[in-house]
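I'd like to ask some things about the structure below.
Note that this complex is displayed minus one protein chain, with the remaining chains in position.
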Amino acid sequence: MSDLFDVLVSTPEMDEAFSDGAALAAMVRFEAALARAEARVGVIPESAAAAIASVGVNAFDARAIAGTARASATPAIPFVESLTAAVAAQDREAANFVHRGATSQDVTDTALVLCLRQARTALDATHARTVAALRRLSTEHASTVMLARTLLQAAPPTTFGLKAAGWLGSLTRTYRSLAKAFDEAVMLQFGGASGTLAALGPDGIRVAELLARELDLPLPDAPWHAHRDRLAALVACCGVYAGAIAKAARDVALLMQGEIAEASEPGGGSSTMPHKRNPAGCTVALASASRVPGLVATYLAGMSQEHERGAGGLQAEWTTIAAAVSSTGSASAAIAGVFETLRVDPDRMRRAIADTRGAIFAERAMLRLAPSIGREAAARAVAEAVAAAARGESFAETLLANPEAAGALTDGDRQTLESPDAYLGAADVFRHRLLGD
Amino acid sequence: MSDLFDVLVSTPEMDEAFSDGAALAAMVRFEAALARAEARVGVIPESAAAAIASVGVNAFDARAIAGTARASATPAIPFVESLTAAVAAQDREAANFVHRGATSQDVTDTALVLCLRQARTALDATHARTVAALRRLSTEHASTVMLARTLLQAAPPTTFGLKAAGWLGSLTRTYRSLAKAFDEAVMLQFGGASGTLAALGPDGIRVAELLARELDLPLPDAPWHAHRDRLAALVACCGVYAGAIAKAARDVALLMQGEIAEASEPGGGSSTMPHKRNPAGCTVALASASRVPGLVATYLAGMSQEHERGAGGLQAEWTTIAAAVSSTGSASAAIAGVFETLRVDPDRMRRAIADTRGAIFAERAMLRLAPSIGREAAARAVAEAVAAAARGESFAETLLANPEAAGALTDGDRQTLESPDAYLGAADVFRHRLLGD
Amino acid sequence: MSDLFDVLVSTPEMDEAFSDGAALAAMVRFEAALARAEARVGVIPESAAAAIASVGVNAFDARAIAGTARASATPAIPFVESLTAAVAAQDREAANFVHRGATSQDVTDTALVLCLRQARTALDATHARTVAALRRLSTEHASTVMLARTLLQAAPPTTFGLKAAGWLGSLTRTYRSLAKAFDEAVMLQFGGASGTLAALGPDGIRVAELLARELDLPLPDAPWHAHRDRLAALVACCGVYAGAIAKAARDVALLMQGEIAEASEPGGGSSTMPHKRNPAGCTVALASASRVPGLVATYLAGMSQEHERGAGGLQAEWTTIAAAVSSTGSASAAIAGVFETLRVDPDRMRRAIADTRGAIFAERAMLRLAPSIGREAAARAVAEAVAAAARGESFAETLLANPEAAGALTDGDRQTLESPDAYLGAADVFRHRLLGD
Partner (left out) sequence: MSDLFDVLVSTPEMDEAFSDGAALAAMVRFEAALARAEARVGVIPESAAAAIASVGVNAFDARAIAGTARASATPAIPFVESLTAAVAAQDREAANFVHRGATSQDVTDTALVLCLRQARTALDATHARTVAALRRLSTEHASTVMLARTLLQAAPPTTFGLKAAGWLGSLTRTYRSLAKAFDEAVMLQFGGASGTLAALGPDGIRVAELLARELDLPLPDAPWHAHRDRLAALVACCGVYAGAIAKAARDVALLMQGEIAEASEPGGGSSTMPHKRNPAGCTVALASASRVPGLVATYLAGMSQEHERGAGGLQAEWTTIAAAVSSTGSASAAIAGVFETLRVDPDRMRRAIADTRGAIFAERAMLRLAPSIGREAAARAVAEAVAAAARGESFAETLLANPEAAGALTDGDRQTLESPDAYLGAADVFRHRLLGD
């Protein structure tokens, strides 16, 4: 695929992690490590290992490999042929020991997890930026009151600090799961043709152990060729994390609407409208995140792979996993940028509360009044005040003009009938808990 | 939806967990527990709590509630109205204290997690059956040799014991994650209108603690109204577990093909063909599992819920979660039945190996010969033997008739050229590790 | 599944179309029609046909059939057994001719399309309501100016009439495709065990013709047991139509935000906040529509059904199709209600334009000025005016205070610099074309 077609859903770091170069390097690394491990155990001569390990990435032509991969439904076969030819060119004998005891999927799966390990580093970095930015925003705006909004309608107040902490909590939880999924999925694949390492005779386990050590990868309990659950969990965790990013991005994009304008990212311009400032960061985050659920479904639906190596499900995985992780990385980078540069407008937030003329405090009034004057009387008084607010009059004054209601309220109640600061409940307790303070 | 339309993708236990009765009972339980908690803190009178807690499920008409739920986009509103009316009927005063300080989502989300807790019990039970059956099968067939099959073609041998252990390993890992996701998602939802518990003033946190205790649910760090990640993780884990089930079911269905017939479930009949024995259990498992990836995608795509309560994403969740968990439960029950009753035919397995006339041992011969006689000579000799096997002649005999090849083989090699038992590598080591022995 | 769990994503009409009763009635109708057709051709005795056709829906217990369907992976087998028993109870001989020459899938697929035909009637009706409402709104508001909004930011004006016509155009196109997909998918399934009608010998085609006529269903060129493309197209068209509904619903929900309030549905209340008016109709439309993409993916992924009848893909279809059509029907009903009751506020719309202080006309000024005074000079002048608007001053006045800019503008330009009515381009031409006027 092209730079332009994917540009809004990937990043340079992700493109690099899943580039032809990275894939070839990882495959080369696998074969070299395998040769060294086998030489140490005595399965192949040291000289063969040296010859195999001396072949560099430059010996391979990604386009040529891609060009013949379809004929065998795997890039491993033309890759191994290229490697064998390159080894033979320097040591005919050594060519007999290339890829010994391994199967195509050993090299493609292990190469994939090596690419994933690289991608994860980039993800760790962008996620850390988001965490730092949100922690700062939440702390700075611990007491910045704003409207809560439910079903896109004004609700009693909350704080921007709690809102930021809510995003942070969700992003922290979901990234923790994603990191764990990386830990569990990034492991050696090595089982040979049928997953028994039979071709290595009694040395299979020992070769596997050394190979894992060479590649600095954990050794699983058994080869996992047709059991894709660890990768499935990784892709699924991308989906959940991307979903949490999308939630935050949508909130910010909504807050940045011209009519609301309570928070805004610097954003981007328009090709035609000089006045425009678009939520470009949120848009890229949302676009990138929107790809992931479908990719998760594709991966999960492809898990039912036949016997020891499937025909179909497996072969779609490279592109699906790369797309899922890249899109997640793109969403993560975009939201980090948004939060690092977010401008919050506390005045505008307070004004939006005032613009409701107190109507959002109707719940509070209702709860105060119902026990004293009964549900029906309270409902009548509050409805009157709500209607007044809708006409642009004051909710509080209208309510207090109702003698029954007025009589049931304390002085404290009367003074805080429309005070957002007095109606925040446990907002700051929750904020601290979410921040892990 | 009807019994008939869903019958192949749910079970009676799952239908019960997500029935109208279960939902109403959970909502009733939430409101009663809330009232009791509030009474203990002194937010409402003890008498009100007693009146509220006395209302049973019979006071509600699920169909009537459903009939008006669309008007407010939540069943909570007609439910609370029904509850209020039922309380008022016995204690007018108490009706003022119904649902106090809570919001619609508090009752629907908490009811949902209570239903999930019930569903999980059924899942635990069916999963345990599968684990026991697979452990038994793997142990019984530790040395039952069979063809491995890659891309649906015969490969060097494996054992049915390892195959069963592979299914077990994947199902164990994925269920462990699912169980953890249940643990993390099944928690109290209680935040009031805006997620601050403001309506309860200084008593909010205390009420929340008591409410959680009443319901025997963990108390989260903060209300999670618009942050759906824990439920998303649960749904996603259903997808991964269901994918692992589908893999096992597909394998068994393929083994049960008439032309292969190496393993079979008792299966089901046909409406018209007296001779048929269909893989009904595998089919139900596959059908049920096939629903889940799309449901996962739906859930993940719906996570970007606006502000403190979304308009759209949230309201589709009950049906999506119920469908995902029910389908997973159905798949789990079906595969448990399959493995508990699976008949394995070791003779047929061994015959399938023999039917390849030794061709599947070509890899082995190649690896033995290449270091001695060179890759090209080895390839020629092996190709001849493979061609012979394709004509129905013996691979081993043809190979040994080639003097160069014969000369390079030891006596041991010669005797085991077509012996599956001698070419199992680390199969049993892997099997033991997968079983956690 | 329960009434409560599905209530926001289905309607009573859809629940009825996909009820146990409807499914049983359709299956009964198929078997009766088959018997009559076979009797006319002489394949079975007239008396047997009469006995079979006399069995009514009451003879069946949906729950009992569901209870045993899993054992054979189809409800058809217990259904046919029940039918056979019911026939035998009145005419032992006739029981030999029940379901003759048909296969399970003949009865379940044909029953399904009969249910679909019923559901389609309800869809036609709600869609017609939407069309009428949108046509009226578009005509009434042909010249009601409002902000266009791109990336959620204010853009040059449009009309509500064009906006409504845009929704109408999209809904009309997508429903036309859906209706066509219904026309093509609602057809007889009848092929017998292997799709050859072999069991009926030379009479197969004639029986099929008569059966189609009895059921008033088109006869396809051949049985389509494992070729699910027509149903796939139907489900996919549901997805596209639901997507068009979701777009309209999201627009209205955004317009109904308190801070914008340019259009609103009557909406629904809150369980706790007396002042709230929630966009309940849009929310139900969005929630219902949000289910469909995942169901489409499930259906499409299940199309690769093995040979003449699949094991897995097929058996999940009833629930998937029913859910897709029901959700689409629910979305359609909800959006019809929204548009039938939508209140539009032209004053508020005009005020929102004024609130931009002319900034949205920056593009227009730029295009007027660039050819006269050059791109750079024009950009400077416009940028100044945009900055002034952002401070709450007038865009037009600031621009005209720039002598270079002022000099390049005609009198007509000056007077309409901030006039939305003068900057509508071809809006009304497009509106008329979309309405098909």
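A, B and C are the chain letters, set down in written order, and residue numbers restart from 1 in every chain.
Operating definition for what follows: a contact is a pair of C-beta atoms (placed from the backbone, for glycine too) under 8 Å apart; a residue touches a chain by one contact, two chains touch by 3 or more.
Model, not experiment: these values are computed from the prediction.
K.L.:
For the full complex, can you list every visible chain touched by the one that's not shown?
P.N.:
A, B, C
K.L.:
Touching the absent chain in the whole complex: find that residue among C:A64, C:A128, C:A222 or C:A354.
P.N.:
Residue touching the chain left out of view: C:A222.
K.L.:
Could you tell which one of C:S54, C:T68, C:S143 or C:S177 touches the chain left off the display?
P.N.:
C:S177
K.L.:
Which listed residue (C:D124, C:E140, C:D251 or C:D355) would be found touching the missing chain in the intact complex?
P.N.:
C:D251
K.L.:
Out of C:G267, C:G310, C:G337 or C:G358, which touches the unshown chain?
P.N.:
C:G310
K.L.:
Hey, which of C:P75, C:G258, C:G294 or C:G358 is the one touching the hidden chain?
P.N.:
Among C:P75, C:G258, C:G294 or C:G358, only C:G294 touches the chain that is not shown.
K.L.:
Which subunit B residues touch the hidden chain?
P.N.:
149-156, 253-254, 256-260, 270, 272-280, 283, 294, 297, 301, 352, 355-356, 359-360, 362-363, 366, 379, 382-383, 386, 389
K.L.:
List the residues of subunit A that touch the chain left out of this view.
P.N.:
Touching the chain left out of view, subunit A contributes residues 1-10, 12, 15, 18-20, 22-24, 62-63, 65-67, 69-77, 80, 99, 101-104, 107, 192-193, 199, 246, 249-250, 253, 268-273, 278-280, 282-291, 293-298, 301-302, 311-316, 318-320, 322-323, 326, 334.
K.L.:
Since one chain has been left out of the picture, which residues of subunit C touch it in the full complex?
P.N.:
44, 73, 92, 95-97, 100-101, 103, 148-152, 155-158, 162, 165-166, 169-170, 173-174, 177, 192-201, 204-205, 221-223, 226-230, 232-233, 236-237, 239-240, 242-244, 246-247, 249-251, 254, 286, 289-290, 292-294, 296-301, 303-311, 363-364, 367, 370-371, 374-375, 423-427, 429-431, 433-434
Everything below uses one rule, namely that only the chains that are shown with their structure count from here on.
K.L.:
Determine the centre-to-centre distance between subunit A and subunit C, using the mean Cα coordinates as centres, and give it in whole Å.
P.N.:
Once rounded, the distance between the two centres reads 31 Å.
K.L.:
Can you check how far apart subunit A and subunit B are, centre to centre, with Cα atoms defining each centre and the answer in Å?
P.N.:
23
K.L.:
Multi-chain contacts in subunit C: which residues touch at least two other chains?
P.N.:
253, 270, 272-273, 278-280, 283, 294, 297, 301 - these are the residues of subunit C that touch more than one other chain.
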